[in-house]
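Since the structure comes first, as structure tokens, the remarks are kept for the end.
A selection of the complex's chains, in situ.
A and B are the chain letters, set down in written order, and residue numbers restart from 1 in every chain.
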Amino acid sequence: MFMAKITGSVVSTKKEDSLTGKKLMIVQPVDANGEDVRSEEVACDSVGAGIGEYVLVARGNAARSVFAEPNSAIDSAIIAIVDSFDK
Amino acid sequence: MFMAKITGSVVSTKKEDSLTGKKLMIVQPVDANGEDVRSEEVACDSVGAGIGEYVLVARGNAARSVFAEPNSAIDSAIIAIVDSFDK
């Protein structure tokens, strides 16, 4: 899992069926101080997260398995909204 | 998933059977401003994307599962054509 901040969303009409109805969010990977650590990615939202919120993102089979089928094309998912990073 | 721009294609005669009939596209990973973020990769097209278009690319089992069998050698797939990045 990595920490990220939601910075936007992707609009796509022509896409794989299993992405239909999914919120495609642009996520900026950050560290626990909120600093950017590498380039943006895209993840499917599974917890109703909004722009500006800090979240946790999972990759691979874990990302796919949090969505009911059809879910085949999903390899990255927002799985938690962060209340706080405690250090 | 990562954002990318299609910059070309790969021609290959001698290849794994499951790649036969698949469009092998050269994809340049970008951020939501269209800036290059790392080196080019290759992905199989599943949505009829063309050179110059911005797309989303999935990796791993997700990439394979968007193609009917035979699909064994596929570990990267273009799964959406981007209409817009909204930030």
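In the analysis below, a residue touches a chain if its C-beta (ideal position, glycine included) is under 8 Å from a C-beta of that chain, and two chains touch if they have at least 3 such contacts.
Predicted, not measured: the structure shown is a model, and the values here were computed from it.
**Q** How many copies of the chain make up the whole complex, given that 2 are shown?
**A** The complex in this structure file totals 5 copies.
Basically, only the chains that are shown with their structure count from here on.
**Q** Report the inter-chain centroid distance for chain A and chain B in whole angstrom, where each centroid is the mean of the CA atoms.
**A** Here chain A and chain B have centroids separated by 19 Å.
**Q** If we count contacts the way the header does, which residues on chain B are in touch with chain A in the complex?
**A** Chain B reaches chain A through residues 1-3, 29, 31-32, 37-38, 46-48, 56, 58-63, 65-66, 77, 79-87.
**Q** Show which residues of chain A lie in contact with chain B when the two form their complex.
**A** Where chain A meets chain B, its residues are 7-16, 18-19, 24, 26, 38-44, 60-61, 63-64, 72-76.
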